[in-house]
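Below is one structure. I have some questions about it.
Of the protein chains in this complex, all but one are displayed in their positions.
Now for chain A:
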């Protein structure tokens, strides 16, 4: 009896059976569509390389001498016009964020976002640098003592990576030549070899033998004595962040970036040309000299042009990265196609 009282829906609201079935079918198909689409896009997402957003970069360890390295420089510091030194470029400087989040430092991973992500395990203090080899006064010097001998000065240099991108970076650093003169090279000294720290605990990328660790680079003695050659201790007026090679790295602005060895623990003057890491890994691609040269291509890409980070169009690459006037004489008589 009671169901007679139940309100009946009007005829117009009753779904015909075929439509009703089609609707169930539709909902089922829609669910399967969404599920499959999600699986496909999820799979592709997992296959794609992950990028670190600048905001996700963990701050470097708060160890002494490294404080504040993660913070961008104060706006006023950037705005303050500084009189340019003889080697400084007045070109627009690459943002601090890009300099510290996009670089190669295989000791912390192979992707250019990896160093900023992983280099916080590096402890830049206490840190000693051994200076030895063909010198009269070999030294083992603490990094802070080193910077008290030669107070860091600012140099605004172009940086050209062998991968055909470039930056403009205001470094803080000490002239390499001053340090070398202080230890008094012997008459047998012809080359300078540099070595990076080897410690897989601090440098987790060294757990894989991607390269022959520790990283070694080298210069001819006259190149090392050139006033442009810098041992950098900072950038943008701040201590060098770990991902950029804290606490001490080489900057030779007329050469490709991989010559700029990072986190140096040893500087050895030698009689023979030192074996260098990338040259050993692929000698046909990475020469000992590695002078920036638009006329000598990398086997897989042209070096005639480069992309300045932050710019859309490529720009022509200059011989010796624009420092030809200063350094070309070092290579008089040397075939730079042979000695690339």
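Just so we're on the same page, contacts are C-beta pairs under 8 Å (C-beta built on N, C-alpha and C of every residue); 3 or more make two chains touch, one makes a residue touch a chain; residues count from 1.
The rule we apply is simple: contacts and distances are computed from a predicted model.
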{"item": "Listed names \"Various polyols ABC transporter, permease component 2\", \"Cytochrome oxidase\", \"Protein-methionine-sulfoxide reductase heme-binding subunit MsrQ\" or \"Lipid-transfer protein\", with the criterion being the UniProt name of the chain not displayed", "value": "\"Protein-methionine-sulfoxide reductase heme-binding subunit MsrQ\""}
{"item": "From A:15, A:29, A:186 or A:283, residue that would touch the chain that is not displayed", "value": "A:29"}
{"item": "Among A:84, A:110 or A:295, residue touching the chain not depicted", "value": "A:110"}
{"item": "Among A:130, A:221, A:265 or A:309, the residue in touch with the chain that has been omitted", "value": "A:309"}
{"item": "Residues of chain A (touch criterion as defined above) contacting the omitted chain", "value": "29-30, 32-41, 43-45, 47-49, 51, 53-54, 97-98, 101-102, 106, 110, 112-113, 163, 165, 210-211, 281, 297, 299-302, 304-305, 307, 309-310, 312-314"}
